[in-house]
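Yeah, one chain of the complex is gone here, protein chain that is, but the others are all in their spots.
Up next, chain A:
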Amino acid sequence: MASAAVAPAFKPITGMLRRGLILDLSIGLGLGFVFGNAFWYGYHMPRVNARDAYYRKLEEARAARQGN
């Protein structure tokens, strides 16, 4: 192994790809889930709740009319 005696011109860069990939995927997916949940709980759920409340109100009004 003649080359072992020569000092490497670059420091070894193994492992950087994997570490970077895991870090980037975590950040990317983390951001995604944060904004996805923001959409789900900030927009979707209030709409669904408002709709359900509206139909509950309608149902109660209907029941009250039929009760009389």
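Operating definition for what follows: a contact is a pair of C-beta atoms (placed from the backbone, for glycine too) under 8 Å apart; a residue touches a chain by one contact, two chains touch by 3 or more; residues count from 1.
As a convention for this text, contacts and distances are computed from a predicted model.
For the chain that does not appear here, its UniProt entry gives the protein name "Cytochrome c oxidase subunit 2", which is one of "Translation initiation factor IF2/IF5 domain-containing protein", "Cytochrome c oxidase subunit 2", "tRNA (guanine(10)-N(2))-methyltransferase" or "small monomeric GTPase". Across the interface with the omitted chain, chain A contributes residues 10, 13, 17, 20, 24-25, 27-29, 31-33, 35-36, 39-40, 44, 51, 54-55, 58.
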